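Here the complex is missing a single protein chain, while all its other protein chains stay put.
Now for subunit A:
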Amino acid sequence: MIGASLGAAAYERAPEISGILAGAGPVEDTRPARLSAKTDAILTLSGIGIAFGGVKALSDVDLEVKGGEIRAVIGPNGAGKSSLINIISGLYHADRGRIAIDGQSFSRVPASRLARLGVARTFQNLALFGGLSVRDNIASGRVHTRRASFVEHIAGLPRARREDARIAEKVDRTIAFLHLDTVADRLVATLPYGLQKRVELARALVAEPKILLLDEPMAGMTATEKAEMAGFVRAARDRHGVTIILIEHDIGVVMGLSDRVAVLDYGRKIADGTPAEVRTDPAVIRAYIGTADGEGI
């Protein structure tokens, strides 16, 4: 019942894409080595609860994410997936529960320190800086590493120039990685939707985060674009070992891409396990049949 979708077909092509991305020769599969090397959790949510007015968006949710894994979070519309990511990134403050990021435990994650904690994210609805070029949008992803003051910028002092050069180099590499070369100098607002989504991924990746939160990075894309995006997400993990939390409605993409899947329904976690375990879980099947939102299933 679950699984047969165009997303699954799209995923078949992803290894080949990541091979191209890697540039120099075939990519070796680093997965087994990586997983045995780092098995401890890099991100742990325990007992998370949040309500908006009377609506309990999340109740008593636990989630454990291991270093280097792709951890999918799925569920019907309004299940609380975005709320979960907003809590991890400090935009929402949970009423209950704690969040441990790479050894540091919080009841409220400080959003302004998020980048320095090694967490980057994308948004369900595009959150780019429309008045900046693609290149400048991506460069802004490294703003947390800047130290030079505005006076140094105006005067063009060495430290400001060094920072600019260092960031420009990383931006160039990210642009090449995500195949954005041809549009790098365009105003981001003039790009088609699919490319804007990719620029947002670039802005997150350029920060070289330990943890990457992706809120529906493939929503609204064509099958080809989805396959490409899936390839990029996978390549980001394989090449840089970044831990990824992925929210996605296309079950085919999720099943092919992720190591483990957590399923939310009405703010509760109803299943958690490998894709194979989750797809046969009766509670999951019930949750999805019970809604009109059967996309991809």
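Here is the rule we use: contacts are C-beta pairs under 8 Å (C-beta built on N, C-alpha and C of every residue); 3 or more make two chains touch, one makes a residue touch a chain; residues count from 1.
Quick note on the criterion: contacts and distances are computed from a predicted model.
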*The chain dropped from view, which UniProt name applies: "Vanillate monooxygenase", "Branched-chain amino acid ABC transporter permease", "Isoquinoline 1-oxidoreductase alpha subunit" or "Cytochrome c family protein"?*
"Branched-chain amino acid ABC transporter permease"
*Which of these touches the unseen chain: A:L91, A:A223 or A:I285?*
A:L91
_Selected from A:S133, A:T174, A:T243 or A:S258 as touching the chain missing from the view_ = A:S133
*Using the touch definition up top, pick the residue from A:K56, A:R98, A:R146 or A:R268 that touches the left-out chain.*
A:R146
*Of A:A115, A:L201 or A:V284, which one is in contact with the hidden chain?*
A:A115
*In subunit A, positions touching the absent partner*: 89-91, 111-116, 120-121, 123, 127-133, 136, 139-141, 143-144, 146, 148, 150, 153-154, 156, 160, 163-164, 182-187, 203, 207
